[in-house]
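One chain of protein is taken out of this complex; the other chains stay put.
A and B label the chains in the order they appear, each numbered from 1.
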Amino acid sequence: MSKVLITIDGKGFLADSEKTVLEVARENHIYIPTLCNLEGIKPQGSCRICTCMIDGRMMTACTTPVNNGMVVVTKTDELDKLRSKIVELLFAEGNHFCPACERSGNCELQALAYLYKIMVPEFDYIFPNRDVDATHPKLILDHNRCILCKRCIRRKKEAENPTWFVFENRGNHVKINFDHELTADMDDEMAQKAMDTCPVGAIIRKEKGYDVPIGRRKYDLHPIGSDIEGKE
Amino acid sequence: MSEKQFQTPNRSHDGCGCGCSCDNSNIDAILAKYNNDRGRLMDILIELQDSEGCVGEEAIAKIAEVFNMSRVDVVQTLSFYHFFSQKYRGKYTVYLNDSAVAEMMGRDEIAKAFEEEVGCKFGSVNEDGNIGLFSTSCIGMNDQEPSAIINQRVFTKLTKEKVAKIVKGMKNGDDVEDLIGTDVQSNILLQGPILTKDTELGDAIRKAISMSPEEVIEEVKQSNLRGRGGAGFPTALKWRFCRNADGEKHYVFCNADEGEPGTFKDRVILTERPQLLFAGMTIAGYAIGSDEGILYLRYEYKFMEAQLKEVLQQLRDKNLLGKNITGKEGFDFDIRIQFGGGAYVCGEESALLESAEGKRGEPRDRPPFPVVKGYMQQPTAVNNVETFCSVAKIMHKGAKWYRSLGTLDSTGSKLVSVSGDCQRPGIYEIEWGFTVQDVLNLVGAKDVQAVQVGGPSGKCIAPNEFNRKLAYEDLATGGSIIVINNDRDLLNDIVLNFLDFFIEESCGSCVPCRAMTVQYKRKIEKILAGKGVKKDIDQMLSWEKVMHMNRCGLGQSACNPVISTIQNFRELYNSKLQKEEYVSQFDLAAAIKESCETAGRIPNLGGNHE
Partner (left out) sequence: MSKPIVATTSLAGCFGCHMSLLDIDERILDLFDLVEFNKSPIDDIKTFTKECDIGIIEGGCCNSENVHVLQEFRKHCKTLVVIGECAIMGGLPAMRNNVAPISECLEEAYLNCVSVQANEEKIIPNDDELPMILDKVYPCHEVVKIDYFIPGCAPRADLIWNALVALVTGNEMELPYEVLKYD
């Protein structure tokens, strides 16, 4: 693996040429907000929240491989404002009733809203008609909360052949679905993994929940990204 | 052709996954026809949909089994495309165009006529399952609207009388071919260097292969040819990247997914000059070192299939396609046609490749670029129909000749598709550098309020800019020009229609493209309802930057209908705004209407509740 020199927020770093901007930033304790990205799964760049100024252009950090001499700016007031707008759009697009959600406090969407101190979205609430699919023995699929990041779809493991989770339709009608037959024998561990893959509360395990009370959850006390940032 | 091209399928529907069990006896044959190849899923779905009127549960299960896919994975692809359906769409399926120009030309009247004659609403199938009525985005017939596709066949310039006749025929069970006479017009109203027939079959190819592939690329480079799809990337550079990329195999793709509302030039080239296009693709194959070309053709143009295949066969017969072309040892190249399933976004080159692989037409992340990893992860050059035609002419007549046309930065000519409020809608091949006013003079347009240059993703310009040049350095365009006269309500007839188009055609992947377009629509509706305020305009302008975060060109330009009209028609917007800082959209009477009806009580709007 060859090394390249890149500049992130004014500091120079030596990085593996096969890594993405996001990976290199994280290794060096620079937090770039993400939503559709999850370590260990193929990045896709659909939420657009990790958009940075890369060599003067807006590009997603999660999908852009590093190049020698690349100059990256991860944080400006404008970038934060744009990222905040995407979070606001997601809140307006779905039906996000935080007080009634098992993931509240552990939710990455909510955590980003806290990070950007969003008091109210700028956008109209759409209140779309969406279903809850509770027919599976282990999982509940709550489309109201889904932000269509496709993490569940991309988390394709060896065991998952053929594909379990998919995207259906297009435009503002897209929704996730999964194959109930193929997943009928899913064990608890796999169900937990499916739930953990979801950044929000769209995939929830049945007969399990509220192990950690509201108020003591991951993002209740510490902002998202604080585990990455500041460690030298 | 002795055999009828458009036969009425024997669609029997007594109950498949869509509520009936369709006759899936042909599924095995269809799968076998495509060698049980997962990559040909699009073709399989097209054949099933066209023969059965739906892709039902049984068919999905069978495809899943043969390809070792999950059923939902089959639905994943199928549900992306407009012309595929899990629900039965009738023995005859009418797709009536709902583009802005179709609306301008009286589409609503025609829709009403269809609904009355057939006896069901758009979006549904009539009671006996015979006829289904559906809307569709621009079908490339803007110069002869209103128009519709019925079982692959196109019917143009529809009138109430024509509709009555068509519906009568459908109720009668007639073959689609016999409903009314065929009438798709090419409407070439100005011929330029590309459309002029001065190149003999094979001339361009022979010239190209007398040179080395590098020399061919160099010649194209000398011509300064840039991509005609709209983005304007230098063709020679694309080919050089592709030629230099390592791969087991290189591919040439022709992007004929002409979906930008208002363009129909590719349809006309494919009808009138297909040989020129195929010559251009063959030359590209020679230049980049490829032996396989694929013409990705939008489903809306399925009616051309037989003719195009015939032309391809003629070229093979003349050894202008196939093995050792024109006797050149080792130069093999052939072309097949890949149809889409109805998705504007597949005009984006990486989405097009995804679609051709039998997947959802979602644009890919870049890098890697298609020239490095394209179709089946192999180096692929994707070019527009018109680009390939230009290549063939450049080969035949030389780069120097080509450079003498157009402007310094935009060499050559451009086919523009003109439609809307003008006397002579059709195809005009102009040299780059013509002004918008030059075009308006050609087409006979009077009393013009606005011109939409480059379709919904382009710009809407006002008369004070009609002296601007059509050129990459000024107004770049893929060729759609829509003339809008002073009688039109720009916000309602154009902007709202375009927003609906982008909402419908977004792949749904990037957040701003999927969700912001809906917010834009709400704002425009608010303004049209007389409840808009200045803040609404400021907000819409500030959202443009968010839209630029989208991955592909469609997403990035989906706000253009709003942004360019605010920029160029600010007075029009201002005239519709209220002076107050805040105007509520809430309407109490409307909000309580239905609950009062349900509960059986009389609404009381004046009451004091405290």
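Here, a contact is a pair of C-beta atoms (placed from the backbone, for glycine too) under 8 Å apart; a residue touches a chain by one contact, two chains touch by 3 or more.
Keep in mind that what you see is a predicted model, and the values were worked out from it rather than measured.
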item: Candidate in contact with the missing chain, chosen from A:T20, A:T51 or A:Q110; value: A:Q110
item: Those residues of chain A which, in the complete complex, touch the missing chain; value: 91, 95-101, 104-105, 110, 113-114, 117, 119-120, 124-125, 127, 129-130, 144, 214, 220-223
item: Residues from chain B at the interface with the omitted partner, ascending; value: 581-582, 584-586, 588, 590-601, 603-604, 607-610
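In the analysis below, only the chains that are shown with their structure count from here on.
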item: Sites on chain B touched by chain A in the complex; value: 64, 68-73, 75-76, 79-80, 343, 345, 360, 365, 367, 503-512, 514-519, 522, 539, 543, 545-546, 548-551
item: Touching residues on chain A, where the partner in the complex is chain B; value: 43-48, 51, 58, 60, 63-65, 78, 82, 85-86, 89-90, 92-93, 122-124, 126, 147-148, 150, 161-174, 177-179, 181-182
